[in-house]
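With one protein chain withheld, the remaining protein chains of the complex are depicted in position.
A and B label the chains in the order they appear, each numbered from 1.
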Amino acid sequence: MKITKIVPRLIWSALIVSILGACGGGENNVTIGNRESVLHWGNGDEPQELDPHIITGVPEHHLMIALLEGLVLKDPTTLEPIPGVAESWTISEDGTVYTFKIRDNAKWSNGDPLTAEDFRWSWERSLLPALGNQYSYMAFPIKNAQAFSTGELTDFSQVGVKVLDKLTLEVTLNNPTPYFLQLLDHYSMFPVHRATIEKHGEPGERGTRWTRVGSFVGNGPFILKQWDLNKVLIVEKSPTYWDRDTVKLNGIHFHPTQNITTEERMFRAGQLHYTNVVPPEKILNYRENNPESLHVSPYLGTYFYRINTRVKHLSDARVRKALALSIDRKSLVKNVTKAGEIPAYTFTPPNTLGYTANLSESFNPEKARALLAEAGYPGGQGFPATEILYNTHEGHRKLAVAIQQMWKKELNVEITLLNQDWKVYLDTETSGNYEISRAGWIGDYVDPNTFLDLWLKDGGNNRTGWSNEEYERLVFQEAPQAKTQEARYEAFRKAEQILLDEMPIILVYTYVSKHLVHPSVKGLPGNLMDYPSYKNMYLSDESQSGLQ
Amino acid sequence: MTSAKEFDDEQGVSLWQDAWVRLQHNRLALLGMGVLIFMIVIALITPWIVPYSYEEQDLMLGAAPPSMAHWLGTDVLGRDMLTRVMYGGRVSLMVGFIATGVALLIGVVYGAVAGYVGGRVDAAMMRLVDILYALPFMIFIILLMVLFGRNMLLLFLAIGAVEWLTMARIVRGQVLSLRQQEFVEAAISIGLSPWTIIRRHIIPNTLGPVIVYTTLTIPSVMLLEAFLSFLGLGIQPPQSSWGLLISYGVETMEEYPWLLIYPGLTLSIALFALNFLGDGLRDALDPKASKD
Partner (left out) sequence: MLRFILSRLLQAVPVLLVVITVTFFLIHSVPGGPFSADRAVAPAVMKALNAQYKLDLPVWQQYTSYVGDLLTGDLGPSFKYPGRSVNEMIYAGLPNTVELGFYAMLVAVCIGVVAGVIAALKPNTKQDYIPMSLAMIGICMPSFLLGPLLVLVCGIWMDWLPVSGWGDIPGDKILPALTLGSAYAAYIARLSRGGMLEVMSQDYIRTARAKGLSEWVVVLKHGLRGGLIPVTAFLGPAFAGLLSGSFVVETIFQIPGLGRFYVQAAFNRDYTMIMGTTIFFSTAIIFFNLFSDVLATWLDPKLRQQFQGGK
């Protein structure tokens, strides 16, 4: 055989052998993880930062609850407040003064004891205007907190946070706020280690090196071990955490998983115990063949479209109602989103801590057409060009296209679509340069207030140009001052009725959280805020690795 | 001695005829040409022959495999794939041809001028090309599309602006070498105007490499558009291009493989055809063809 024939063949054989040799070997993460009690968690986007007073996203939130702990925690199933760093608390008669008793065995990861002063200092830092904490509003129920955060007030001792003694913290609120305890579980209210921060820079300085591996000091069930950018972030069980006997996991690997298709493949290949989302097209398959891995539960959020009421033809409530009535939400959640989302007829998700608003009308194309004609556009004639704005995302696109078609079919109106990147889309929406814009709102805590306080006139999150005096009175005056839960909810109900009558927004569906979870993962019951309690989770390694 | 006109006419005719004969021997190239013509014709008459509208949805149906009603199946919103592939072809081919046309126009003019004038003007012009060559264009295109929103015009301009450089280089190289040849010197000495010389002598002789390069640029432009669409920066829904259809198909390739296969196949075939044709043309027009 000629040399020129042998050599290429040798090369090919070598390639094939090396490929085969590289295949199939090695155990996957789930097998090893189950054995060593290490959880592999698909965490969505790469986390921005580890400073709880700067971050803003859900991936970061997961890291924060692993590395830090606030005064109060939430029960993994009911989301009721349970003791965290504070072992007990008392609330005054009028509901405005909370006194927290910090447990004496709470420690930082470097052994320092946790004190009430830690919390006072941390909250002061969190509210510093220079720091630019986008969630500073979590603290606003506290007396004078808002004034301090805008720089109006520079003396923090005037803010309603007092250290009574080493382990006792007294907090004074503006109004009785039933959901205040829930706010304390938000990362912007977490404590940070003063000495570490001051070692690396000013308290109000963003992005100093105090959060690096090796410097980070936290008080949570886990400590920061390793962070390879865009690859993996590893935390290990903390030896100093006060409740370390409850913690069964030895460590968690947080994997950044932006590509949802790849994430699902990783799950199938046994590389992840838990995925951040489930690609919609795979849901049916899992429901039929592997239902134990599919975890779907109601989520405290509403998917809706904002309508810019400043635009002439959209300022007529009849037009808005016509648009809302000609969407078949049942069809959308069944055929487009497919994960078991719930068609939304109220803005606040039903049964939010026992509150359910009165339902708005469902799919009614005849009435829609009648309303449109009444408003001056019979049969869709003369209806000005209207555009749906959405941020670039597969799911939003599909919905927008489907809704566009529904409006065309039922009302005979021409709608165009425009998608923009997240940042541009936010800018466009905020500056009011849109007609209809896709939106979603996730509750910050479980209480109707977090949904209804959006619609403050010209409020930063309103963006529709809609406002209503009676609505504002009900939400911002009557409800906070209500004497009973019932009265409070009644005020909310009336307010929401106004909102739904005027329809500055078009409701689409109530979110569900959907994840793929390996059967070996226990202690993850699923709750309304999709909040994982890592210290209660454990891996039982009876199941086989990987799913075929 | 033959007159200048007869001389160069003779040269021109025999070169083309020769090339055509050579091309005919290359069966792959002919196949490519045939496929390409077929696709162009279909793309042109698409609006009149499609069975469905490209945005008509059937949410109840969802993604269905190929059937008598839908020859290539439907996508996740129940839209007919055959229609979408045909419309996608229209868009992809259009982007391919137009953007290449833009590149061609700029590149040929620029290169011809540089090569013909020569000297310092040429050096300066080519220096600019070198500088632009060094820029990471993909980065700029991404940036442009992200920052300025996505519209077709910007897409054409952006792509065209990337591809003209090599065209300019090729044309300039050709023109430079041609200019030094005897028959051009002869033409100049006779007193023909530069424009006549360019028109009659230079351009016909540069046409060869230009045609070849154009035929080979079109597929890379189409790839570029597909690539941008994959990142979400190219063609926007509800329009579709092959690239966009492929990126959707990739997401669901395990459940609904037909959503990936058909657009993928059509794009690949189109690219194959163009490349084989381009190769064939190059072999045919290049006098130093492979013989032994």
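In this section, a residue touches a chain if its C-beta (ideal position, glycine included) is under 8 Å from a C-beta of that chain, and two chains touch if they have at least 3 such contacts.
Bear in mind the structure is a predicted one, so any value in this text is a computation, not a measurement.
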Contact with the hidden chain, among B:Val21, B:Ala69 or B:Met138, goes to B:Met138
Touch as defined at the start, partner being the missing chain; which of B:Gly101, B:Gly173 or B:Gly264 qualifies?
B:Gly264
Identify the residue among A:Val97, A:Ile234 or A:Val424 that touches the chain left out of the display.
A:Val424
In the whole complex, not just what's shown, which of B:Leu28, B:Val50, B:Met94 or B:Ile203 touches the removed chain?
B:Leu28
Missing-partner contacts on chain B, residue numbers
28, 127, 130-131, 133-140, 142-144, 146-148, 219, 223, 226-227, 230-231, 243, 246-247, 250, 253-254, 260, 264, 267-268, 271-272, 275-276, 279, 288, 290-292
If the missing chain were put back, which residues of chain A would it touch?
2-4, 8, 11, 15, 19-20, 22-26, 28, 46, 48-51, 54, 56, 129-137, 149-151, 205-209, 211-212, 228-231, 257-259, 262, 265-266, 269, 271, 420-428, 430, 459-461
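In this section, only the chains that are shown with their structure count from here on.
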Chain A to chain B, mean C-alpha position gap in Å, rounds to 47
Seen from chain B, its contact residues with chain A in the complex are 55-57, 59-60, 62-63, 76-77, 146, 149, 232, 236-238, 250-252, 255-256
Touch list for chain A against partner chain B, complex
261, 279, 281-282, 285, 331-332, 335-336, 392, 394, 397-398, 401-402, 404-405, 417, 419-421, 424
